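Right, chain A next:
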Amino acid sequence: MRKKLLCSLIALVLLGFAVPIAFASSEEKAPEKVVGGKMSKYLPDQIGEIPVPSKRWRIGCLEKTLINDFWLDMKNGYEDAEKEYGVDIDIYAAPSEADILIQKQILDDMIAKNYDLICVSPITDTNILAALKTATQRNIPIINVMDAYISPEAQKKHGIKIASFVTTDFAENSRLATRFVAEKLGKEGGEIMHIMGLPGGRAAEERKRGYLEEVAKYPQLKNIGVWPGDWDRKKSMDIAADVIQSHPNLRAIIGANDTTGLGAYQAVKNAGKTNQILVAGIDAIPDAIRSVMNDELVCTVPFMQYQSAYIAIESAIQILEGKFDPANREIWVYQEVWHKGNIKDKVAEYKEQFSGLKDF
Partner candidate 1 sequence: MKTGYVFTFLRKHWGIIATLVGISLFFGLSSQYFFTFYNLLNILNHTTITLILAMGMVFVLASGGIDLSVGSTLGFTGVATALILKAGTPPLLAALCGIGIGALIGAVNGTIIAKFHLQPFIVTLGMLSIVRGLALVFSNGKPIYGFPGIFTTFFAGHVGIPTNIYLTIAIVAFGSIVANKTRFGLYAKSIGGSEASAHICGVNIPLIVILIYVQSGIFASITSFIYMSMMDAAEPLAGLLTEWLEAIAAPIIGGNSLSGGIITIFGTIIGALILATVRSGLNIFGVQPFYQQLFIGLIIIISVIADSIRQRRSRLSRERVVT
Partner candidate 2 sequence: MAETSLLEMHDINKSYGGIHALKGVDLDLRVGEVLGLVGENGAGKTTLMKILCGIEKPDSGRIIVGGEEIRIHNPHHAQELGIAMIPQELVLVPEMTVMENIFLGREKTGSVRFLRKNVMMDETKRLLEDLKCSYINPADMVGFLPKADQQLVAIARRILQGGKAFIMDEPTAALTERETRNLFEIISTRLCASGRSVIFISHRLEEVLKISNRICVLRDGNLITVLEAAADMDKKTLIFHMVGGEIKDEFPKIEVKRGKEVLRVEDVTFSTNQGGIVKDINFSVHEGEVVGITGLVGVGKTELGQTLIGVRDLLSGKFFIDDKEVAINSPVKAVELGFGYVSEDRREEGLVLDLQSLHNMTINSLDQVSNRFVLIKSRENKLGEGIAKRLSMKKEFLQMEAQQLSGGNQQKVVVIRQIVSNSRIIIFDEPTKGIDVAAKSEVSRIIGELSREMKAILLLSSEPREVLGISDLIFVLSKDGMEGPYPRGTLDYEQLMAIEFGAHKKV
């Protein structure tokens, strides 16, 4: 029985060598005429000029999944950059964020396709290390776009070379939110708290770090603590309600994301302290934007998934054309606070980048 298996496998392999010969060199396309070199669309100062591609580079992009707006926005970012710069992009994704093995296998298959460069958003810090090692061995440049981060130590240990890491800075999200709230409270300051996400996760821990760092800069602010809200609206509401009881002078709550913030705001509203306590969110989900427009949440900080993807392609072209500045091994996407004062303009400005803004 094993013998038969071996025979059929050998037959398969032989077949495999026969076919590519027939098909070799059929797919090379001549580089099309494309628009001239231009400055990076979103980070001109940092990234600088994007050269005209000398050929239609083939770039494979592996996302975590495609099942929510976040990842679709990212896909749009890749595809808009594809149109803008004249490269060929294929998008891949695992069926769900739990399919860590499948994501690795997809990357294995992408490597088989000999892309000129691969952009990856790993589901965990380690799930695609083995495949990335193969990519490095085959001299395929890799750009790590957002989320799980292949640290320099991990790169060294597994023989992986990451050309560039493009991301929105989680810590900066909460720094900006905290800074905005601090300035809003002015000299008077007061008690402030943070409801974090699910402890252990990168986004949650980083945003907690950003909050703590920023609060430390303002002597008039008194951090009364960080509670885990697990990204859950109800849980965040309960926490906020308890803290409002025990700290009657609470002035501000920084939510780890909009869901958390909206939960906390509900508690503030129930306690009738909307005039006293400011609540900030992060991510700019449609619910939060409406809430900011209605003067409920004081601000939110959008997460720049679209721009991250777009910029990743810009860097990719620089890398492939040999015009990449090694100083840009880590690229932090620009971000800003959306508040009552600017939110209408921002919604109009970013409509293209966020699927969630279509309804506004």
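How these were chosen: all candidates are chains of the complex that A comes from, given by their letters.
Operating definition for what follows: a contact is a pair of C-beta atoms (placed from the backbone, for glycine too) under 8 Å apart; a residue touches a chain by one contact, two chains touch by 3 or more; residues count from 1.
Here the structure is a predicted model, which is why all the values come from computation and not from measurement.
When you check 1 or 2 against chain A in this complex, the one that touches it is 1.
The touching residues of chain A, when paired with candidate 1 in their complex, are 1-2, 4-5, 8, 12-13, 15-20, 23-24, 26-27, 65-66, 90-96, 98-102, 104-106, 108-114, 124-127, 129-130, 158, 198, 200.
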